[in-house]
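Have a look at the structure below, then the notes.
As you look at this complex, bear in mind that one protein chain is not there, while each of the others sits in place.
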């Protein structure tokens, strides 16, 4: 039964299970109120990332660029960066500009923080309130990590460049990581249900899942506000979600420099992880879990029981961004599904330990956790396993098709289905929805494949 | 383009698109706090209906029976009815018993209201509070209509037998019709968001979608309370959902006998129908729509736009219970899907007009609406149409399989998928979920069928 | 918690190992208001005749009886699927007042013309019994017209219980038997009675028998065909499983055609092997006996190591079962023992006194034996005995689940073959999958127990 699954090490990358750092940074900046993401580099980067994000969010994703050409690559991108900032501030009305570098500008050696200081000193822009916008800078060379690293780097940048010593105000900081707009809304609702005021950073729940409008909002409403970011030092605690964060995360920065106690939790997926979140919320709020949430939890347990026989002993291959894979793996393990392969293109170094932690006591064979892999490797390993189901982003579709098993889409990107930005995966309700989707994918697959086509399942 | 779709009239019924009246009555009684549904008839009826309801709700559904045998069929079922009432009151602790007849007891001519009066006069039961339980009776001969008729008859029975002249208390009555537990929770949340206290009758959102328990609750918590039912006469209005109600509905009874103004609305599915509900809630509460709901509406419109090209010109066959079909038809018409066939086993007489009303101004050819049909007829008509999609309950699976088109499951029963009781169809959020499910069913079908298997859709 | 919920039913429950001798009351009308798990006469008839796949099954009555039995059983057919439809006369108020005979007649004509079945079964329901339609006359008329057997099944729901429905079904099948040719049937031939080909189980048994050199003439109640039934009297032997449902047919065939019968069970290792040995013994063919032994030892050789691996986890777990007929329970008790498990509750809807006595005999002390139970009683015993898995059907499932107890569907809706040697492995895996699922540790009852244990 216990086969060793081998994953050859290749020099080339085929169908990467990751994207580049600046994309993650742009996404994080979309979660700041009044912010324009700005890429310091060649025009193509911004356009490719816009296109990529649009395919998932189905929303305008305007990312400015310093649009460097050959001359700037030789003589330095400073003038273009400054010109671009003027445009984005004057024309887009940006109150915040999140400036991420690219491999080009990192390699030519532009000193972006220095250029920004110069720009602020030159003060060439006019804003209605006379206030200079906040300019956040983050180094995100594509060769330096994945989009998730870029995301976390941008969160650290916004927090560390804005948060200041602040008198205690009783609120909490909630750093959710790279989750869906629906997940962000859910986290906000849950926190509010305990009477806690939370600074949710970043919060692109509205900017990247906006209502239909009568006109084009250059910078859509929503996001964590500058004031919230600045006041993070006065929070009674930071809840930071994710097992696979960089050592220097925004939450640890707040703890180290502004003495905000840090509670590090995994993404709340499955009973244990959700319970841990609510335990933290109870402790921080001093309140009991509201009855409505208790009932959601109770219904989730009920559904686990109702559904356990559809799942017991099934084998899953889970792939995607590290923390999403960890969250799904823990949840599936609670349901009796064996996470036979947990794979990610990320490389935080924490992934195997996190998989071991969330599946602990629930699985007979340790789940195989491999990081830094691409879909070539995932495919080779998955073929050895012959899983019952794939859980991951849209990028595994062709593998699922080849294996003839259902793919339950979670995470990012989801560009071959509708409503990826509305997928709720977190908290009891999100766990419930994922559970229902997984069981129904299995049921549909079996029903359609079966000659008899059972009507009752 | 305009073919006349013919539906032959058969004497026999093949694969009925309806169930029998007592089932609907039992379901309605499950929505009253402390109530035990009780069938006066042969033991099999109760057991079959329990089994049927369990397959959908995946919850215990205890339905008592007077378990008549041959002797009782000849000499009258009174003694068994009374003995059964004693047991259900003493052993189940029922505070309410909802007694529905069956074809057997209707045909042998048992006078159930009379027997109940005798029973109450004899007072053979002991209850902890010394109060006799409320006994509600409803005639539901299987040959008299469908399960939906039984449902509405039971709602009318509980209201007309319990509601009394009551001083105005500022609350509203909300009669939702046969919708899912998730829909009921949603209606309660929405009403509460306007600051309205609503008596939701029936409300089986908790009894038929209960959390896991440490022990077996003979009568699960939840449901509209006796006091709420009794005080319905003091409400400022009744909102009654459904276009295809019987002429003598509970809402019209409250208006006629207790002067409670009636607002008759369709099931809130799609923009127009949801807007109508919120318009009513605004008027009744004097409050604006809360921002969160406005945003839900805005996101729904946004999703309609994002998704319209996947749906424009597509053809749907919709079947099931009348009001669910009407709700889906109106919503699909708003999305540019042609409801080529709207079919139901029900026969309220209002179905064709309701379909015409909700699709008015949205479709080029009037949607074909046929009532009183079975799956033999639906199949024959659907084959003539060659639809792109089926929307209805699980009972259309074999037809969908034969036609090679996706089936999006809504309504009742859903026994070949997991979580049918949790399916949300109502209000902006429910409309959103249905929209996503329909588009994704179409996308998945196209993607899997296509040689190329596009990764971006 | 009161052990006895309904005083009137105290004589329908027996706990083995008490001082008083075995005594149980059964085969009674269900207690009003007790929420019996039982169905009705119609149910009994419909379940037995259901797998006859090329017959028309028309239910004469209001729509419910037909609607609730539409395609609810996992009885597979290797060919036609007519039995998976739900045909009804859908009686309306006017039919109740003026009689439903004309409607029945027209419906039969219509459906026979559309589907060209090999025979038609017409089921009566409660209401037909009251309004007094002469179903038999209508059937005779249409039979003459259509040239196929059109057989009334007198299954008015209130006229007895499910067992009465079995009997009505047997009488209906008896009408077909004897009508076909018997040429070419091997002297080593059997009919399979009381096996419903759930998840293809009949095919497993058939394969075993064929490997032994035995011809199966009719899968009477599994993958059934009208033509097979018509020549079933040509078989040398009837194998009767699930005694309640088809014993009467076996007795009729013995009486009318002299066909002997053997009672068998295909569930569990011992009973399955015994069934094959009994068949070989019956035919007295040493070669057949050798084949049977070879077959059994080959199958067991493959099966045992896997069972023993599963047993490691299951050892000491407690099972409860509530099934339709009691006969199945005997085999299941043995099957659970093989897995190291103990059955602490065994009940049935339709057991006879002899069934229960046998059940008591093979049970461990302390086992509860219950006839015609209901949710409150089941709940009480499941909790009292701290059961790990409950074996039953769809109606029992939510009782187990609501209490946070594992469940195994051993009823007609199952999709997993549980008969034969491979069925035993499936059964063991199924029990293992539910008992060993990690979900239980999150249930309120287990969490409370864990907290108690910790304190």
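The letters A, B and C name the chains in turn, as written, and every chain counts its residues from 1.
As a convention for this text, a contact is a pair of C-beta atoms (placed from the backbone, for glycine too) under 8 Å apart; a residue touches a chain by one contact, two chains touch by 3 or more.
Bear in mind that the values here come from a model prediction, so they are computed numbers and not experimental data.
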Interface partners of the hidden chain - shown chains only, full complex considered: A, B
Option from B:136, B:333, B:369 or B:425 whose C-beta touches the chain left out: B:333
Residue of A:32, A:104 or A:269 in touch with the missing chain, whole complex considered: A:104
Option from B:8, B:167, B:286 or B:313 whose C-beta touches the chain left out: B:313
Absent chain, residues of chain B that touch it: 271, 298, 301-302, 304-306, 308-309, 312-313, 333-336, 362, 452, 454-457
Contact set of chain A toward the excluded chain (per top definition): 10-16, 18-20, 22-23, 38, 41-52, 54-55, 58-70, 72-73, 80-81, 83-88, 91-92, 102-104, 107-108, 141-144, 146, 210, 212-218, 395
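Definition applied: only the chains that are shown with their structure count from here on.
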Chain centroid nearest the full-protein CA centroid: B
Most widely separated chain from chain A, with each centre as the mean of CA atoms: C
Approximate Å spacing (C-alpha centroids) for the pair chain B, chain C: 33
Rounded Å distance, chain A centre to chain B centre (Cα mean): 39
Chain A residues counted as touching two or more neighbouring chains: 298, 301-302, 304-306, 454-457
Contacts with two or more other chains, residues of chain C listed in rising order: 70, 72, 394, 401-402, 404, 443-444
